[in-house]
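Note that one protein chain of the assembly has been removed; the remaining protein chains are unaltered in position.
Each chain carries a letter (A, B and C) given by its place in the written order, and its residues are counted from 1.
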Amino acid sequence: MNARLTGWDEQLGLRMIKATRDEVVAEYTIEPKHHQPYGIVHGGVHCSVVETVCSTGAGLDAMSRGYGVVGIENHTSFVRAVRSGRVTVRATPITRGRRSQLWEAVARDEEGHVVSTGRVRLLCLEENSDLAGEKLAARGK
Amino acid sequence: MNARLTGWDEQLGLRMIKATRDEVVAEYTIEPKHHQPYGIVHGGVHCSVVETVCSTGAGLDAMSRGYGVVGIENHTSFVRAVRSGRVTVRATPITRGRRSQLWEAVARDEEGHVVSTGRVRLLCLEENSDLAGEKLAARGK
Amino acid sequence: MNARLTGWDEQLGLRMIKATRDEVVAEYTIEPKHHQPYGIVHGGVHCSVVETVCSTGAGLDAMSRGYGVVGIENHTSFVRAVRSGRVTVRATPITRGRRSQLWEAVARDEEGHVVSTGRVRLLCLEENSDLAGEKLAARGK
Partner (left out) sequence: MNARLTGWDEQLGLRMIKATRDEVVAEYTIEPKHHQPYGIVHGGVHCSVVETVCSTGAGLDAMSRGYGVVGIENHTSFVRAVRSGRVTVRATPITRGRRSQLWEAVARDEEGHVVSTGRVRLLCLEENSDLAGEKLAARGK
């Protein structure tokens, strides 16, 4: 994986380990920028990572069929507060239909404890669909 | 509001406009760092902002009663893709019990269109509860 | 409203008070059949009522444009345990797009306290879409 991440994924400091239409794995090392005021990882970080790995997998699947995807719902549960260390998150598909996909992601700390887990529902869009005023190119995410 | 935001809230570029135990309002201006690969705001940004405003309000309410709070569930819906401009988000409580709180947030663009909306469920914790190896101080978030 | 409810809505004992593409209101009187083992209304009842009122409104909106809808996500929060009395639930739209809709419902007891609240995300389907082996007729739900 040598795709350089940009935008919000770069803010996250996320590193892609594996990305296929069947499984996506990424990791990040907790830094102070990931904290909320108590000094634990901010819930929004957990949601953001879930969003990226699920939509990356869904996008790769859709791209293989000439579609694009956009996320419509993100539901993330916070399981275990963490302050430091490396977090690894893995996404797998629950359903990959023609109209919609549902993916699930689980994030674990270095000891393998679940720290958060979430699901993302995505809509499949035809190539060249209008998306906030621009044409959608089906390029994997 | 002159509280300087730190950690993930600073990454977000969030500005607090109002923060009471009954209502929290914040805003941010969309920059390239907020984008996902299509050039629209990343779903994780929407979730993060919802998380911050809901937990700030819940924390202020809990603090007034000597408690702290931690988020346990964040469910955010993405309603309208946005590329640029200012987004304003407002959180209000649905329930503020002794054991748990539920808050709702709605984010709008400059024309007042809803761009995303979510709910955060939080647990109330007694002061000095253990939180990932440290004592919780009930200080508003 | 004199449409007789059938199937699961009949099991619920739901009475439709108002049903338009902008607002749906229904009510039921709590009976022992609605209880879980503690003697309070079962969470599944709260979810079911949210599902019906949101999808009724979404279906009416879609029908007016020649579409049908199917629910894909139901997220319901339980706010206040109730044992008896009449519960009134009201659904309103958050977004009604061409591809997808999002509706929200709030259920209240006779004193006006919120007892539960939820959101349903629905996919819009073209008339005659295949749905579990049969053709979809766009008829309002």
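Keep in mind that, in the parts below, contacts are C-beta pairs under 8 Å (C-beta built on N, C-alpha and C of every residue); 3 or more make two chains touch, one makes a residue touch a chain.
As the structure is a computational prediction, the values presented were derived from the model and not from experiment.
J.: Tell me which of C:62, C:82 or C:102 is the one touching the absent chain.
T.: Checking each option in C:62, C:82 or C:102, the one touching the absent chain turns out to be C:82.
J.: Please give every residue of chain B in contact with the chain that is not shown.
T.: 72-73, 75, 99-100, 102, 121, 123, 125
J.: Please give every residue of chain C in contact with the chain that is not shown.
T.: 6-12, 32-40, 42-52, 55, 68, 70-78, 80-83, 120, 131-134, 136, 139-141
J.: For review purposes, identify every residue of chain A that touches the missing chain, sorted by number.
T.: 75, 77, 79-80, 94-95, 102, 114, 117, 119, 121
Throughout what follows, only the chains that are shown with their structure count from here on.
J.: State, to the nearest whole Å, the distance from the C-alpha centre of chain A to the C-alpha centre of chain B.
T.: Roughly 20 Å separates the two chain centres.
J.: Calculate how many whole Å lie between the centre of chain A and the centre of chain C, each centre taken as the average of the chain's C-alpha atoms.
T.: 30
J.: Distance between chain B and chain C based on Cα centroids, please, to the nearest Å.
T.: Spacing between the chain centres: roughly 28 Å.
J.: Scan chain C for residues touching two or more other chains and write them down.
T.: If we look for residues of chain C contacting two or more partner chains, we find 75, 102, 121.
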